[in-house]
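A protein chain is absent from this complex, but the other protein chains hold their places.
Right, subunit A next:
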Amino acid sequence: MPSNKSVSDAPITQFINCRILRDHHLQREDLWVREGRILDPEKLFFDEKGYADERVDCEGSIIAPGFIDVQINGGYGIDFSQPSNDVSSGISLVAQKILEHGVTSFCPTLVTSPPSVYHKVLPQVKVHGGGRHGAGVLGFHLEGPFISLEKKGAHPEQYLRTFSSGGKDDLMETYGGLDNVAMVTLAPELPNSQSAVRELCQRGITVSLGHSVANLSQAEEAVQAGASFITHLFNAMLPFHHRDPGIVGLLTSDQIPPGRMVYYGMIADGIHTNPAALRIAHRAHPSGLVLVTDAITAMGLPPGRHTLGQQVVEIQGLHAYVAGTTTLCGSIATMDMCVRHFKQASGCSVEEALEGASLHPAQLLGISHKKGNLDYGSDADLVLLDDALNVKATYISGEEVWRRGA
């Protein structure tokens, strides 16, 4: 049949024999893509009298929006916080590898570091789209250094900072610049934090609360000033107490400004959070749950001992220990493992599990008009999965970028 499409002559791909995640449930529908975006086939039919050029048989697979990881510190031997002259090749390597886990966009995360590291690393990596070369970079997630001494976790104590210059100036002095930054984690109980929160929000940067000993009121004030995320809920914050729920209390707070929502990151590897705690959070506030890997350098490496920077790490299954001890030194679960574990531990639906890794992070970052869903006009970043939620293939902008067994 001759081509007579009026809007564009670009080729149209029709994914058939699939179940797509749309309007919060899996539907037996074909998925149409043109020029890297999801296409409305009804408009194509009636307005352009157009039809598909290519059909891809998905053999019954589930098609979900590509996963978005907003907290990942490295992997495959690469540590994003290690200052080097070629940060971008390390990020590129990880970006390519995580395609196998269904991740199509991510926020490379830097832990607390001295200003010299930020000044060196930040300018080297720009926000950019993904493709065959790897998942897209949405911007850095700067976790620290404006965090609580008490809740520093594995962050280096000597580089912690406070907002001694009033807030805004401290940000610029420490980080050097805020271009290509998508998110900042800070502790809101630090004096002058409000001014920093406002400055970041004004620039469209997501502010997250974490590594903090804030009580609920301090956390609520930060949310009112613009904060919208909680970094790895439960970890590195005060535990929930029934007379002062702390940051955890944001999940059910009635002080959230109307029209806004607080999202929270969960490392659903079965190790960092007890499944019962995961269920409590999920049941209290299901629409705010964002799956993150918080993966460290050792993610993706085979079992056994590895020397990573100054540390020797031992990998056993999904556990990464400081070698010779039983001290956990970070998470090595991949995003698709987190999705599967979250579904199994929470008993949630397939749709909810998938949205925790796609729709919710996109909403958090304010990019859900083009990512995190399969709505008409959104970027065609896709992950094809089997019923057990194992990744079969990954697509970015409608182009296949990874296939199992290829």
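Going forward, a residue touches a chain if its C-beta (ideal position, glycine included) is under 8 Å from a C-beta of that chain, and two chains touch if they have at least 3 such contacts; residues count from 1.
Basically, contacts and distances are computed from a predicted model.
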Complex minus one chain; that chain's UniProt name from "Cytochrome c oxidase subunit 3", "Aldehyde dehydrogenase domain-containing protein", "Glucosamine-6-phosphate isomerase" or "Vacuolar protein sorting-associated protein 35" is "Glucosamine-6-phosphate isomerase"
Contact with the hidden chain, among A:24, A:49 or A:203, goes to A:49
Residue list for subunit A contacting the dropped chain reads 1, 4, 30, 41-46, 48-51
